[in-house]
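A single protein chain has been omitted from the complex, and every remaining protein chain is retained in its original position.
Each chain gets a letter, A and B, in the order it is written, and its residues are counted from 1.
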Amino acid sequence: MRKYIVKRLLWSILILFFVSFLIYLLMRSLPSSYVETVARERAASNPQVSYKQWLERLNELYGLNVNPLQGFFIWLSQAIRGHFGDSWYYGVPVTQKFGSVIWYSFALGAAALIFQVALAIPLGIQSARKQYSALDYATTVFALIGISLPGFFFITILKMVFAVNLGWFDLNGIVGRMHDSYSPFRQFLDICQHMVLPTLNLVIIGTGSLLRYTRTNMLEVLNSDYIRTARAEGLSERRVINHHAFRNTLIPLVTIIGGTLPGLFSGALITETLFKIPGIGYTSYEAMLAGDIPFTMFYLTFMAILTLLGTLISDVLYAVVDPRVRVS
Amino acid sequence: MAKHTTSHPSQTTPPSQELLSVSHLKTYFPIKSGVLQRVTGYVKAVDDISFKLYPGQTMSLVGESGCGKTTAGRTILRLTPKSAGEVVFEGKDIYKLDAQELRALRPQMQLIFQDPYSSLSPRMPVGEIIAEAPRQHHIVPKEQFDTYIDKIMKDCGLQPYHRDRYPHEFSGGQRQRICIARALALNPKFIVCDEPVSALDVSIQAQIINLLMDLQAQYNLTYLFISHDLSVVEHISDLIGVMYLGDLVERGTKKEVFARPLHPYTQALFSAIPVPDPDYKMNRIILEGSIPSPANPPAGCKFHTRCRYCMEICKQQVPPSYEVEPGHVVNCHLYEGSPVVDDLTGSDDMEVQLAREKLAAAEDRAAGAAAARGQLSVDDIVSENLSEEARTDSQEAVLDRSSEWMKEREQQLERMQADRRQAEPAAAGAAPAGDESAEAPASPEK
Partner (left out) sequence: MARKSKKSANYLSARTIRRTAKENRRITRQFEQKLNRKHVAPSEYATVMKDPANVLEVEDLKTYFFTDAGTVKAVDGVSFEVPRGKTIGLVGESGCGKSVTSLSIMQLLQRPQGQIVSGAIRLTQDHGQAVDITKMPIHAMEKIRGKDVSMIFQEPMTSLNPVFKIGSQLDEVIGLHNPDMDKDAVKKRTIEMLELVSIANSGAVYDMYPHQLSGGMRQRVMIAIALACSPKVIIADEPTTALDVTIQAQILDILRRLKDQINSSIVLITHDLGVIAEMADEVVVMYAGRIVEKGTVEEIFKHPSHPYTLGLMASKPVVSRHVERLYSIPGNVPNPIEMPDYCYFRDRCDRAFEPCYGEYPPMISLSPTHKVACYCYQQPADKKE
């Protein structure tokens, strides 16, 4: 097992190298760069130095006067040592900016995941047990709405109902107007309150697919021969469902949920942007718009690592929960 | 018979020349492992099989699941690549043909699968399923095409109006007829039947087996019949090959192999067949354990781990093929002293003889078959069965008794019907008495 994981990790590094190279190439070939924007601004405000001169000077300053291949290896040699440089757009070290925003995203993602799992699994199992019942139809409709309608649509509705009409929450932002005057505990509650609508939105769009997945798996398991055997042994229906069927339903679920765990750090771009939550999704979105190469490189490489980690975790978990795929 | 030959002009191979000859055929599947997918071992699915088949014969490969019989069938058709050996079909080594030559040969060699449910495309009407390949291969001229397909369908027991229907509208037995028609429409000489009746109910099985045998007589087909059901195999085949872990451990004519199974594995296999006769005394050889993995077969004779007669030599040396009787070859050290056959020599005379007999019989049968088809009744069959000479004494006795009983019963029924025809109420009281079953109704039902 350990050999397998080590092998997978080595493969991951190779993949990561090519992924980051591709990202760097893409970033460099974007039609409008951060440097061009800044040069244009400077040239407009300071007519003595022409746009061309500004561009040259800035290119040198930001290390863009080399070709993309060289640029990539310079970036790589720094990145390996943990130096991701300063963000052009935010003007602070990339890691510092990242550290200051990531926890908002993590809190949002974690809260959403917990609620998603807590809702989807029991509902999925119940609707599988009572296939074609009223509960089954209700959850199916709920799930399909969540899957098929886009997130920004719900955000608008949620804002409309809870922020505008009822006035229970602020329209956007992570803190209220009076935040600084509160005691630390009130400040925490304030942030929590601002997290409610984004979390609700993520739960609505995320629960559906997990619920349907649970239901399909449970149905398959309930129709299998070993469930009939378990019943024939005289086990009570509760034990059949909670012990025999659930363990088998869990196999695909655990791998899926395990695979999404690293995703908690990746942020929710649309939700964060629309609610103006300063999470990693929103921050990287702004950085990308500005053509901030160091920050974007860091973020996208980080995402690639998370994805690779996710597949590794789900494969390892598969072997843990299913004895049939255990690597000898 | 002459009529059929006109529609199938290619059947002129004399019986003295073999249609198919398989020698030392091996199929190994590599086991890959590691990052670079290095080959670390082989699953020896088929490990050295040799046999010859003459036109009009049926050879059966029998053995338990995992013995490689299906892979053997597929390798012979070049659907799975071989690892060694050669397959010669009508004088051509099919593994030496290029893609175009192989494509031209394909119609001659067809395959019928076990599962009639999954081997038919669900979105194609039956007529199209059957007609597609013959159209591509230009089996018959365009203007005769429709009548040709109709004829094939009729021969397989399908009606012309079935052409526009879809496979899901048919029962399992009918689907297998469609599969057979699809294969037959290409005018093949050789058909590999891979467990064609295993998925079917007993009464449907009988229909399909009869169909296969009728078609063989009619079109002079050669079958390689792959099955685990020994009673079906005994009914349909001329030659039998018994496989164990990829090896052809015993081969010979049906009569020889069933009358005198030589290999200890064949003996055990045959003794395990349940006989539908409660008086039959079982003298069963129960094999211990299960089949070893074909990836790591035992050294020496592969069967030695489960063999009753295992000797020291069996653990070390692979037994050669001994020809114990003409045409009856067995790979077992017990028969040391019999002549060793390397390839297929020595067995020729026997098989040619058999092929001739078979052809003559087939012609007789084809003449009578059309008249007899569909008009057999249960009683005919039962009495026919009973008149057959039974091999075991106990069975003979049983059948005798039961035939007597059948006669009695028939007489009784005749009398009953005669009574009824007279329609005399008085006759009811004078129903035949003294008969065991006449007493039965008198005992009240509880």
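One rule holds for everything that comes next: a residue touches a chain if its C-beta (ideal position, glycine included) is under 8 Å from a C-beta of that chain, and two chains touch if they have at least 3 such contacts.
All values derive from a computational prediction rather than experimental measurement.
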| item | value |
| --- | --- |
| Visible contact partners (per top-of-document touch definition) of the missing chain | A, B |
| Which of A:Asn248, A:Thr273 or A:Thr296 contacts the chain that the document leaves out | A:Asn248 |
| Options B:Glu132, B:Asp150 or B:Glu234, residue touching the unrepresented chain | B:Glu234 |
| Among A:Trp103, A:Phe152 or A:Tyr226, the residue in touch with the chain that has been omitted | A:Tyr226 |
| Absent chain, residues of chain A that touch it | 224-226, 228-237, 244, 247-248, 251, 321-324 |
| Residues of chain B in contact with the chain not shown | 64-65, 169, 171, 201-207, 209-210, 213, 228, 230-232, 234-235, 258, 268-280, 282, 284, 286-287, 290-291, 365, 372, 374, 376-378, 381-382, 384-385, 388, 390-392, 395, 398, 401-402, 405, 409, 413, 416-417, 419-420, 427-429, 431, 436-438, 440-441, 443, 445 |
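Basically, only the chains that are shown with their structure count from here on.
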| item | value |
| --- | --- |
| Cα-centroid distance, chain A relative to chain B, in whole angstrom | 60 |
